[in-house]
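Let me begin by presenting the structure, written as structure tokens, before commenting on it.
Apart from one protein chain that is not included, each protein chain of the complex appears where it belongs.
Now for subunit A:
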Amino acid sequence: MDTKFAPEDLAFREEVRAFFDEAYDEELQSRFKDLTTFKDAVIEWQKRLYKKGWIAPGWPKEYGGTGWNATQKFIYETERSAAGVRDVIPFGLNMVGPVIYSFGTEEQKERFLPRILSSDDWWCQGYSETGAGSDLASLKTRAVREGDEYVVSGAKIWTSYAQYADWIFCLVRTNSEGKKQDGISFLLIDMHSPGIKVNPIVSIDNHHSLNEVEFNDVRVPVANLIGEQDKGWTYAKALLAHERTAIAGVPDSKRSLTEIRSFAAREVNGGKSLLSDPLFQKRLSDIEIELMALEFTELRVLASVASGGAPGAESSLLKIKGTEMQQAVQELRMDLAAYYQGVLPNELSAEQLGHEFGSQARQTYMYGRASTIYGGSNEVQKNIIAKAVLGL
């Protein structure tokens, strides 16, 4: 049992802080807020990380990873959150990248990995369909082999950022016989191919990040198949198990809690600060105590993975608790804004509104409802724990 940082860790921490301080400048940050500049700003930020060599802490060094140990990764993540620095878009770097370096051919690695690292390609994830959400294996989008090509037809839904994407990684049905998990293939599809149509879906936070992606006889070279045909489910599952370093989002939640605390000290109701209100204190401490525990739960999982254990059902625990805490933090932040939470974005200047973050707090809260739905809903995660851990 030891959680103290060594001197070299502290030096690393200084380096991380200095880098964020300089590279994550305000001009860039302001461009994230505007939908018309969002995409370019994200790419620019990721390119800065790439040039620093820090774009893929989770990847093996040979493919462009940082070669950091678990402590360094932890420090990096903590400092990133503390500095309010946005996380990278996960689809290329945390999802399809690991699948390609684990199961792809040499040619696929050479072709795709460098452009993922440099953010020259924007990726999106084409798994879900209207009829296949929690029951993903029942997916129906078909890929029929014709010579050196697959012909893909069907539709994906809830595809985040498909409107920006150059590539989509898809689960498609190549075989309808036998177990439904057995006839699925993992296919990389160029979003600029003829026959692809992207239809926007506006979400309850009034933003457009979700889409429906239609495939009308889209021709995809067989060279874009990952691994073996009909074995795609195995690769998709490996991707899920490929622990995401920040699945629980504890550092982000902690940072938000700190912000809430300082705001609550200034927000006054009936002459008293909200921070001095016992009910508010209880809500705050309920969350902080859970986060203190969750931070160590995450470290325990990471330590067991580092010593050779498999990240299995434990990641379900992190997902459930982590998203519950994210939502609790978002809710508290929104409640702080009282009636100002109701104001729609861009309706008033901040001065006219008279509140710092009301409308943004609500948008975060509303979109945050999705965190218990996507990435395997929390109900499904509980089913996994019940079965895999408790043996029920």
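The working rule: a residue touches a chain if its C-beta (ideal position, glycine included) is under 8 Å from a C-beta of that chain, and two chains touch if they have at least 3 such contacts; residues count from 1.
Assume contacts and distances are computed from a predicted model.
Novice: Assign the chain not included in the display its UniProt protein name, restricting the answer to "Archaemetzincin", "Pimeloyl-CoA dehydrogenase small subunit", "Branched-chain amino acid transport system permease protein" or "Biotin synthase".
Specialist: "Pimeloyl-CoA dehydrogenase small subunit"
Novice: Of A:Pro90, A:Gly133, A:Gly227 or A:Gly312, which one is in contact with the hidden chain?
Specialist: Of all options in A:Pro90, A:Gly133, A:Gly227 or A:Gly312, contact with the hidden chain holds for A:Gly133.
Novice: Please identify which residue in A:Ser102, A:Ser118 or A:Asn206 touches the non-displayed chain.
Specialist: Touches the omitted chain: A:Asn206.
Novice: For subunit A, which positions touch the chain that isn't shown here?
Specialist: 128, 131, 133-135, 138, 157-158, 201-204, 206, 210, 267-271, 277-280, 283, 331, 335, 338-344, 347-348, 352, 354-355, 362, 366-367, 369-370, 372-374, 377-379, 382-383
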